[in-house]
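One structure, pasted below without further comment.
Chains shown are a subset, placed as in the full complex.
Letters A and B name the chains as they come in the text, with residue numbers starting at 1 for each one.
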Amino acid sequence: MSVDITAKSNHEPHADWAEQLSQLTGRVETLEKQIDEDKLVLGVMSGSFDATMAAFIIALGAVASDMEVDMFFTFWATAALRDPKKRVSKGILDKMFGWMLPSSSRKLPLSKMQMFGIGPPMIRGVMKSRNVASLEKLMQDAGELGVRIHVCTMSMDVMGLKAEEFIDYPNIDYVGVGSFIGMADRARQCFFL
Amino acid sequence: MSVDITAKSNHEPHADWAEQLSQLTGRVETLEKQIDEDKLVLGVMSGSFDATMAAFIIALGAVASDMEVDMFFTFWATAALRDPKKRVSKGILDKMFGWMLPSSSRKLPLSKMQMFGIGPPMIRGVMKSRNVASLEKLMQDAGELGVRIHVCTMSMDVMGLKAEEFIDYPNIDYVGVGSFIGMADRARQCFFL
């Protein structure tokens, strides 16, 4: 049992291999903790029909690529989650806000070509004729495929929206901005729509 | 040929260095596959003059920093790629959509200060007087410098836009949302404008 250990001698400054290997292992562990997770985070904010539609199309595309998806609904977008059949009692200010906000995903305005209200049904009609799934179908699919929806509690507070008036969705919770930062931190990408 | 192998003996639990080194190499290979590529992905969606301008300025800035750039044109932004000199025959619904959408990058509206149409030429005039390159020049530069443009086929379908009516651009193709997810996956950053 003979072995040429010349190589080691030639690298005398790096002689303590065990120590080196242990240090390097530590550095690799640190990197492994810092590397992005296979996760997409979508900030949904504008609340327009087109941006919300885009958010769910991207979310479902990411799920199809085996990514996890977290959606953070904030500001105007929170109204897209309202269920018009659910009614909750509110103070006068919250009621007023409630009247001004869309009562459900079916009432979202377009960011362009709103055309006094005929734009959205027109676009929906065209999408249907081109076999694009409706926003409501995309939302249902997202729920079934494990896309998580997190609603910004500060936005709910400001707009007087209650958890009880939101749609039935399998993975929905109500979080602060700190949770959003935590989600985004290790995500592969995070963008706002 | 003598060597002090005391160090190794002292690290007896880690004695099988070859095995350890091989495992660690595997972990480093995994990390190397997961690390972001030197690539920027820009989702271009709003279709306003200002957002489209910003997208190309950022794209060219990234190219100047030796990053690869992929632009994904979706929803309203697809109209910015129309060439008004190219005409294609369409059904009545697609024709109507075509009339309502900007006929080229030169007709994009501002997201603010549209002022019944005088905003965009005013901003363009100011930009010119301040030696900012025009949007059309930026688009041409982007093409020459290898920025890739990917147009969302679903948006084309909905808005009745055909590949034949888009500008001549060296690196343009027509893709679904899955391709966009694939692009964004390993990009250093991906944001929507």
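In the analysis below, a residue touches a chain if its C-beta (ideal position, glycine included) is under 8 Å from a C-beta of that chain, and two chains touch if they have at least 3 such contacts.
Remember, it's a predicted structure, so these values are computed and weren't measured experimentally.
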With 2 copies placed, total copies in this complex: 3
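Here is the rule we go by: only the chains that are shown with their structure count from here on.
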Computed distance of Cα centres, chain B from chain A, in Å: 20
Chain A residues touching chain B - in the complex, by the definition given at the top: 5-6, 8-9, 15-19, 21-22, 24-25, 28, 31-32, 35-36, 40, 50-51, 54, 57-58, 60-62, 64-65, 67, 111-113, 123, 126-127, 129-130, 132, 188-189, 191-193
Touch list for chain B against partner chain A, complex: 1, 3-4, 7-8, 10-11, 14, 17, 20-21, 24, 27-28, 31, 34-36, 43, 45-47, 74-76, 93, 97, 100, 154, 157-158, 176-178, 180-182, 184-187, 189-192
